[in-house]
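If you scroll down you'll find the structure; I have some questions about it.
Removed from the display is one protein chain of the complex; every other protein chain stays in position.
Entry: chain A
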Amino acid sequence: MRESNSNSNSGRVTWEGCSVLLDINDGDRLVFARLSPAAKLKIGNKNCSLQPLIGRAFGTVFQVDNAPEGPCLSPAQVNVNNAEEIGDGQGSHELRDKVNVNNVEEVRDGEVNVESRDNRALVDNNTAQSLTGEDIEAMRRQGARGNEIIEALIANSATFEKKTSFSQEKYRLKKQKKYAPKVLMRRPVARSICEAYFKKYPSKIGFLRVDTLSLLLSMANVSSSSDILVVDTVGGLLTGAVAERLGGTGFVCNSYFGQAPYSMDIVRIFNLSDEICKRILRSPISDLLLPKESSEQILQHDVCNVESQSNDETSASVSMVEISHTSENGISDIGTENTEPALEVRKAPKAGERAQKEVIDLWKENGFSSLIVAAPELDTWTLVKDLLPLLANSAPFAIYHQYLQPLATCMHNLQLGKMAIGLQISEPWLREYQVLPSRTHPCMQMSAFGGYILSGTKICSTANSIAPTE
């Protein structure tokens, strides 16, 4: 069992207490779950234990099998044709080559791509399938696997042979989703977490698209040993993504206005090591803005506050969390629901401790290496005007917003105040393509909007440069 690794990346095999992203039927359903022997997930009408997922490689595809004790998840054969040859040769290159040889043929076949059939003779009258629901249930009871059911459905379909190979493929896929659902176990990292939320629950992350998030991280030069000041009202996605990039060096300072920190739920979904979690600190912006001397009293005064905060959900030692969602009507929603822990599995690492005076003083003395803001609810200009002086000279910053105007106003004021240079508002545009022999084209659906970013570099404040009021 691999316990929390010092390097999150070495975690390519799951362990008990590990967080995973379960991708059911190619993104139809996306579920974040924490693995434990007691954790269960409902797939279709079956309740499956997640125990078989422990100790498996990320990237493994599972299928639902009917075991005598009930439905059970087991690793699916990579490729039906090659299943026998593969055996348990994990990562064996010889075997991989064998697979290659077989598939090369398939690719060539595909290349020919001569379609002799078309759908002129197809009549869709719902009588094409001679297997009934009862027949299928009976097969199930006799222990038929999903793939066998699909083959039976095809064999009993009057129209399958007449379909074009393209529609045959579609038919097979539709049946597979229903009778042999596939569960792909993905690593929960910034990319997959952002994509999952963007697809299923974008409002929770302020509609921050993955390419936009990636730009924020590079425009703010997030690199090892830096101290990144963050304002994150996007559920902790930004904080987690920055921490992942810091890899246990430097600090992410998750700052907030007022008394209550913003939610950081999403941080727990990342498999961040303890070393990395320790680098995520929280601080009220008022503490950061206090002159160095007076901060002492305030922080002491707040000690009890710190105590009570360590009880909040993020820093509490959550024993088991299953972040799941319901998928009624095919519309899935990633929500947070704390299932009652059946077993104390493992203490989830602490993230988001209140920043202590010593580290705050250090930040005040040296300045932060950069600033990232993803806080659509807060007024951009007043926020930036307050926070920019906390940055070291020549430090870059990147501000995200769903609307253009607040960034335009902020940029204009920064220019007038001569507070920053290299100012630019950019809007990323991302298009995905379907690439298939003779059928390559942009995907029919695309996200038309990923938000705006204002980026720039803070310059030394000269004594006479005055920021515009307002």
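Basically, a residue touches a chain if its C-beta (ideal position, glycine included) is under 8 Å from a C-beta of that chain, and two chains touch if they have at least 3 such contacts; residues count from 1.
Just so we're on the same page, contacts and distances are computed from a predicted model.
K.L.:
From the list "Protein DOM34 homolog", "Rab proteins geranylgeranyltransferase component A", "Interferon-induced protein 44-like" or "tRNA (adenine(58)-N(1))-methyltransferase", give the UniProt name belonging to the chain omitted from this structure.
P.N.:
Choosing among "Protein DOM34 homolog", "Rab proteins geranylgeranyltransferase component A", "Interferon-induced protein 44-like" or "tRNA (adenine(58)-N(1))-methyltransferase", the correct UniProt name is "tRNA (adenine(58)-N(1))-methyltransferase".
K.L.:
Touch as defined at the start, partner being the missing chain; which of A:Arg29, A:Lys163, A:Arg245 or A:Arg354 qualifies?
P.N.:
Answering carefully, the residue with contact to the hidden chain is A:Arg245.
K.L.:
Which candidate, A:Gly55, A:Pro75 or A:Pro202, sits in contact with the chain we can't see?
P.N.:
Result: among the candidates, A:Pro75 touches the missing chain.
K.L.:
Out of A:Pro71, A:Pro202, A:Pro376 or A:Pro428, point to the residue that touches the absent chain in the complete complex.
P.N.:
A:Pro428
K.L.:
To test your reading of the contact rule: which positions on chain A touch the chain that is missing from view?
P.N.:
Output for chain A: 7-10, 12, 57-61, 75-78, 86, 88-93, 95-96, 99-100, 103-104, 106-107, 110-111, 187, 189-191, 210-211, 213-215, 217-219, 221, 223-227, 244-250, 365-370, 391-396, 404-405, 407-409, 411-412, 415, 421-433, 435-437, 440, 452, 457-460, 462.
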